[in-house]
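Take a look at the structure below.
Missing here is one protein chain; the remaining ones are kept as they sit in the complex.
So, chain A:
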Amino acid sequence: MVKQEQELDNRPDNTAFTQQRLPAWQPMLSAGIVIPGFVLIGLAFIGIGIALFVTSRSIQVLEIDYTGVAQDSPCYRCSDPDTKDCMCSMDFSIDTLFKGPVFFYYGLTNYFQNYRRYGASKDANQLSGDLKYFTNPSSDCSPYQYDNDKPIVPCGSIANSMFNDTFKLYQIVNGTRKQVPLDGKGIAWWTDYNVKYRNPSVTPLENAFNGTVKPVFWSRPAYKLDPTDPANNGFINQDFLVWMRRAALPNFRKLYRRITEGDYAEGLPAGNYTLEIAYNYPVLSFDGEKKVVFSNVSWMGGKNEFLGIAYLVIGSLCIVMSIVMLIVYAKFKFPEED
């Protein structure tokens, strides 16, 4: 007997795995499972959809286009590319309290920050404060790599094209202009500010930029971006960081400031306002538009009606489907079994 057992050493193992008899769940999508499933999904979606819709409704958004294409626009004068250091102001009014914290965005349309060659045109090592790359920027930055054989810092197209309009917001209180304090701190990503972008550890910062030139388009070198706050200069300038985080789509807005301080911590009260714009950025050449956007945010982000509606539609579709399935099931299934 022992011998015979030895003889059978070729015998396959009789395990559930080798014999393909593993206990298996068969996801049989019969009507019996699908109909209740659809009903449940439908109900859940309708619930979420309603919540989203209501939330989205409660979000206030105020958009002001200041491109100045139209002749009656206060900024029409500035839209001429030959005009330098042009200032214009837009007036607007708010009917009800614009609940805070209010987010102050600037928006651009038809602007392709996601253009592949544009996106690649920067030097990550330079921006992380590596002095080696100050004198010798990456070739990715080309044609914004050197200006008259001097390395450009920060190099590249993204940095070069940095948005340089600035805004001041005034509330008109009894005919006088009361400046609304704008909070420019923490508008960039924490990781960008603390990890990704670093100034070279040279004091004063200006010395690090010796032998380099500012980007062609810029009016001031990087170490003088924010004359009011010395800590907000160089590569960790908040506006610079926001700009460097490229937008996904050609119509985008970027956070400019938040309104969180003083009398406006609760939001912008109803009333008249004036927005003073230092108009620098040319957009007309590519049919772009410039605008400012005031918005408050909720747990689901900015105002977006699409998601709520989509949830509601899909939820109702699921319910309808389950009813259809039920009918089909009843029609085709029951007679068969008689």
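In the analysis below, a residue touches a chain if its C-beta (ideal position, glycine included) is under 8 Å from a C-beta of that chain, and two chains touch if they have at least 3 such contacts; residues count from 1.
In this section, contacts and distances are computed from a predicted model.
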Name per UniProt, for the chain absent here [options: "Myotubularin-related protein 9", "Phospholipid-transporting ATPase", "Electron transfer flavoprotein subunit beta" or "Sterol regulatory element-binding protein cleavage-activating protein"]: "Phospholipid-transporting ATPase"
Which of A:I35, A:I152 or A:A208 contacts the chain that the document leaves out: A:I35
Residue touching the undisplayed chain, where the options are A:P74, A:G119 or A:P269: A:G119
Hidden partner chain, touching residue among A:I50, A:V202 or A:M300: A:M300
Per the touch definition above, residue among A:Q19, A:T83, A:T135 or A:Q179 touching the missing chain: A:Q19
Residues belonging to chain A that touch the chain removed from view: 3-4, 7-14, 18-20, 22-36, 41, 45, 48, 52, 105, 107, 111-122, 124-125, 128, 140, 142-143, 157, 161, 189-192, 195-196, 217, 245-255, 281-283, 285-286, 288, 299-302, 304, 306-307, 310-311, 314, 317-318, 321, 325-326, 328-330, 332-334, 337-338
